[in-house]
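Missing here: one protein chain of the complex. Every other protein chain is in place.
Labels A, B and C are assigned to the chains in the order they are written; within every chain, residues are numbered from 1.
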Amino acid sequence: MEQLLQYGQSVLASQPFSQLLGARLVALSSGAAEIHLRMRSDLLQQHGFAHGGVVSYLADNALTFAGGSLLGDALTLEYKINYVRPAKGELLVARARVTSSGKNLAVCHCDVFCSSADEEVLCAVAQGTIWKKS
Amino acid sequence: MEQLLQYGQSVLASQPFSQLLGARLVALSSGAAEIHLRMRSDLLQQHGFAHGGVVSYLADNALTFAGGSLLGDALTLEYKINYVRPAKGELLVARARVTSSGKNLAVCHCDVFCSSADEEVLCAVAQGTIWKKS
Amino acid sequence: MEQLLQYGQSVLASQPFSQLLGARLVALSSGAAEIHLRMRSDLLQQHGFAHGGVVSYLADNALTFAGGSLLGDALTLEYKINYVRPAKGELLVARARVTSSGKNLAVCHCDVFCSSADEEVLCAVAQGTIWKKS
Partner (left out) sequence: MEQLLQYGQSVLASQPFSQLLGARLVALSSGAAEIHLRMRSDLLQQHGFAHGGVVSYLADNALTFAGGSLLGDALTLEYKINYVRPAKGELLVARARVTSSGKNLAVCHCDVFCSSADEEVLCAVAQGTIWKKS
């Protein structure tokens, strides 16, 4: 388990865009992944919330890591995201899990939360297809 | 038309995340928007292509601007994106248009292209719902 | 609770297409709905499984009932469905729940199962937006 997480972290570390945003993979197990992102002023939109693109990035990446934990080196084929609440607060937490998987395909779900000291509030939900190129 | 574009550009300029990525709104008319993004090394993933999060950001933002051009101040309620090809090259171009709109809701479509001197290659397609909070 | 279910059943009974397919609303509470459909030979596709359109119908309708249980008379604005396994067996079961809701909008999730005497197997997952026209 620890090895899978370390491997995942090395993958995330090799993504320049993830480094630019400051994403951290904090958990990775068979069929589940959790990515954290500390909010910064340069990640916001015009109303002071995390930009949708930041929330989408998190969901997309967490979906890929969750699927990849079962499939191996994989990519997001497609996903759909509903923003359910403005994303505010100091920390964004994306938790993804595999809903169903086969040899080359996994369908995954992701919840994105705004996290503070005393609560987590859901701000987006996503569903997507992860694919291992055969 | 020129006024709408200038207004849109001022909105984009007020999004810190869009500034971080270097997005430019190059066209905005009633029901259509085009956003450009020059590729940079810090926007890539581990295989040297634009990170999916960058492509999603572009699609999401172009959808919002297209919908907002008809609805006024609006936000993306949800969208779905299919990545159809790795995003490479110097320039990403997102073109969005309104498919259908009402008083508070617009359904929009977006194509994202990898653009070079001599061709444009489709790398993602998105469909989403833009909403003007009533 | 019993009243909500009876009301929901009267709505389903007023949908000719739901009657044609033989759908039954077996549970409806605040934020959750369950619809059953007994498989019949005229609901299949060419390989002997339930047609995708039947599975989609179930997911769509269950999403609407779940959202409508909180919003009142509502409709499905949009949804996305992943078919994860061929739908076979005697009974299809769609279970939907509200993930997040506001005054006019609810985001809902639905699982569709192939159910037999001794097990339920997931065959599709859907996520959608339910809207109460204001």
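The working rule: a residue touches a chain if its C-beta (ideal position, glycine included) is under 8 Å from a C-beta of that chain, and two chains touch if they have at least 3 such contacts.
All of these numbers come straight from a predicted model, not from anything done at the bench.
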Full-complex touch with the removed chain, picking from C:25, C:77 or C:107, is C:77
By the document's definition of touch, the residue of B:51, B:95 or B:109 touching the omitted chain is B:109
Among listed residues A:45, A:64, A:101 or A:129, the absent chain is touched only by A:129
Had the left-out chain been drawn, it would touch chain C at residues 11, 14-21, 41-46, 50-54, 56-58, 60-61, 64, 75-83
In the full complex, chain B touches the hidden chain through residues 80, 82, 84-85, 99-100, 107, 109, 122, 125-127, 129
Against the hidden chain, chain A presents residues 77-78, 80, 104-105, 107, 129, 134
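The rule we apply is simple: only the chains that are shown with their structure count from here on.
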Most remote chain w.r.t. Chain C, using mean C-alpha positions, is B
Averaging each chain's Cα atoms, the one nearest the global Cα mean turns out to be A
Here the gap between chain A and chain C, centre to centre from mean Cα coordinates and rounded to Å, is 28
Whole-Å distance, C-alpha centre of chain A to that of chain B, is 21
Chain B touches at least 2 other chains through residues 77-78, 80
